[in-house]
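A protein chain is absent from this complex, but the other protein chains hold their places.
Going by the order they are written in, the chains are A and B; count residues from 1 in each one.
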Amino acid sequence: MKTSAYLKKGKEKDLIDALDTKARLQGHVIVPCLDGDTVTFKPAEPGCTPCFSRPAVSPPKGVIYPQSETLFSFKFKKDPEDARRTLIDLNDAIEAPDTIIFGARPCDARGIAIIDRAFSQTDTPDPYYLARREKTTIITLTCPEPSTGCFCTRVGCGPAEKSDSDVMMTEIEDGYLFEALTDKGQAILKNPVLEDGTAHEARAKEVQGAAHERMVKEVGETDTRPVDPELFHSQAFWEKAAERCLGCGACTYLCPTCYCFNITDEQVVDKGERIRSWDACMFHHFTLEASGHNPRAAKALRLKNRIGHKFVYYGEKYDGIIACSGCGRCIRGCPVSMEISSIVAALKEGTKT
Amino acid sequence: MNIEKLKEIVRTVLPSVDVVIGYKKGLDALHPVPCFVTSPDEIDALVLNPACTHNLAAYLPSLKKKTAVVVKGCESRTVVQLVQEGLIKRENVVVIGVPCQGVLSARKVLNAINHQPVVEAAFENDAVIVKTRKAETRLALNDVASDKCLTCQYPTPVLSDHLAGEQVESKVDEQAAYQDIRQFDAQSLEERRAYWLKEFDRCIRCYACRNACPMCVCRESCIAETRDPHWMSQKATLNEKMMFHMIHAIHLAGRCTECGECERACPMGIPVAKLKKKINMEMKELFGYEPGISIDDKPPMYTFKVEEEKIEEHKIR
Partner (left out) sequence: MSVVEGKELRIVGFLCNWCSYGGADTAGVSRFKQPTDLRIIRVPCSGRVDPLFVVKALINGADGVLVSGCHPRDCHYSDGNYYARRRLEMLKRFLPFVGIDARRFHYTWVSASEGQRWQQTVTEFTTLIHELGPTPAFPQDQTVLKEVRA
């Protein structure tokens, strides 16, 4: 059984193509690609330019948990037997093709692992999410160096963290080492484009260790201190922290661990769809009630919810786990550079920002 | 951009207002952030340099306080436009104008330095020197300036109670102000369509462009989100994304002050400010009107003439 494999630099595209041409995967290998000067995860189509040198602006969570998906479609029709009755044609088939995410970062993979709990560890596991999750293989790239805003090691993730991926891919001098971490990963390593990797295992381990050390040096060790409860419930703290927040949804939509959604029916005359789409606790509408009352009308309360969910409430529900992978996307993508990392540090410190 | 002069002004203004909105050090040297000064000991934290890009006037309509705000040329137009439309009261705002030589596009700088984290940056008259862990790069301000600055007609604020620095003349001929739009329009219909579909495809509907826009004042009642009226669905399809950007652009017809915040705020790098600039160009050609120049003007869509000089009846072909 192969547990590691090697690929020469410059052959990335060959491997992507080889994974892609297996008919069942056509168009379902998702790679970070350059689109203008923005890097996003996209199906590896001919002409796309894969980019591994910096993290994508948005995470690949949409592969498993799309921005909007049709839960079912329906059509009303007259009963031919009895004109007074209306029949409903319902289509609730779940589409879940085999998919490979190629070149995710460890924080992306951690994000998916965090969302997993919310959709599976409940009384009603989510069939839509789980069907796609089951069919997805995650190939993760060791982060060579920290980007602006990264803080993964502070929340217990890391640039070479392996626990949430199927394959770990590490860039070494003139190639990449692939390590299989799960059975799905083993299957990937059988690809004929890949060579044997045994000779490079030691070097990859060094690179991973160095990457981890560099990140720790840059942003610090895992911060296990609890959030100061008094400060967490201080309105003044949140008002100050949210002062410059614009109340858009960039942070949540770029977040690999945000999973809140809305369900709406879109009906035109006699047919329609029930849609599940991303929603964001940073939007005013998110908690707006039918009466017109809004329990989180102020942006300070919404920010408190967003950070509280990740660093307090999620942990209370799922074994003290932090629902943040430290990818820094919300920080880099924020129009006013709101820093979740420093807000959380202040909460743990018990000081005012 | 004279920071000492600015601090001096803020010191004199602060006692007479509830809050002064300026910039302070932020995420890194390329990303200063808006700050809200309420006490004199916060004044020393103020910064002012070409990386200070945010339009601080965007905070004015929702702040129910007497506010002093630091604005550059384009942003002073925002204040004028907000007053003109009755969205803020002139007497509740103290305008601290900053003559501006152009601001940076952080996106352009990051592209030039290969997206390396910025350790430090120094600003000179016409250049910025960016230091990363690996190298130090000198970039001409013109090469990394925001697109809006390349055709800016109003570098000096059109309205200010205090001016921090010497007046700056526009370096761009009035005729050239819309050259980029004319160039874009010279493409075939198919090319323009393909361009925008590719750009809108990246949209994640986070509404950062809308929320950063100082003239988008509907806020919680934006028709992009309301269920009644039901203008848009929550689907993430290309036509919905395009529809949203059409809503934003058309609702700003004759109101956009070209501060470029929509484009800067977009995490996906969609050049949405172009849409508004195109409409502004038409407003100027049709009605000789530029938004945010005079408090006593009326936005062209809020008024009419019985005989329109520039509008002729269209033939079907």
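Rule of thumb we're sticking to: a contact is a pair of C-beta atoms (placed from the backbone, for glycine too) under 8 Å apart; a residue touches a chain by one contact, two chains touch by 3 or more.
These numbers were taken from a predicted model, which means no experiment stands behind them.
Asks: Considering the whole complex, which of A:Pro43, A:Gly156 or A:Gly315 touches the chain not shown?
Replies: Missing-chain contact among the listed residues: A:Pro43.
Asks: With the missing chain put back, one of B:Lys25, B:Lys65, B:Lys89 or B:Arg193 would touch it. Which one?
Replies: B:Arg193
Asks: Determine which one of B:Ala112, B:Leu150, B:Ala253 or B:Ile295 touches the chain that has been left out.
Replies: The single option touching the absent chain is B:Ala253.
Asks: For the chain that got dropped from the picture, name the residues of chain B it touches.
Replies: Touching the chain left out of view, chain B contributes residues 181, 184-185, 189-197, 201-205, 231, 235-239, 242-243, 246-247, 249-250, 253-254, 275, 278-279, 282-283, 286-287, 300-301, 304-306, 308, 311, 313-314, 316-317.
To be clear about the criterion, only the chains that are shown with their structure count from here on.
Asks: Take the average of all CA coordinates in chain A, do the same for chain B, and state the distance between these two points in whole angstrom.
Replies: Distance between chain centres: 31 Å.
Asks: Once bound in the complex, which stretches of chain B touch chain A?
Replies: The touching residues are 26-28, 31, 33-36, 54, 58-59, 107, 111, 114-115, 117-118, 198-199, 202, 204-208, 210-212, 219-220, 225, 227, 233-237, 261, 264-265, 267-269.
Asks: Contact residues on chain A for chain B in the complex?
Replies: Residue positions touching the partner: 35-38, 40, 53-54, 57-58, 66-68, 146-149, 243-244, 246-250, 252-254, 262, 264, 266, 275, 277, 280, 283-285, 288, 331-337, 339.
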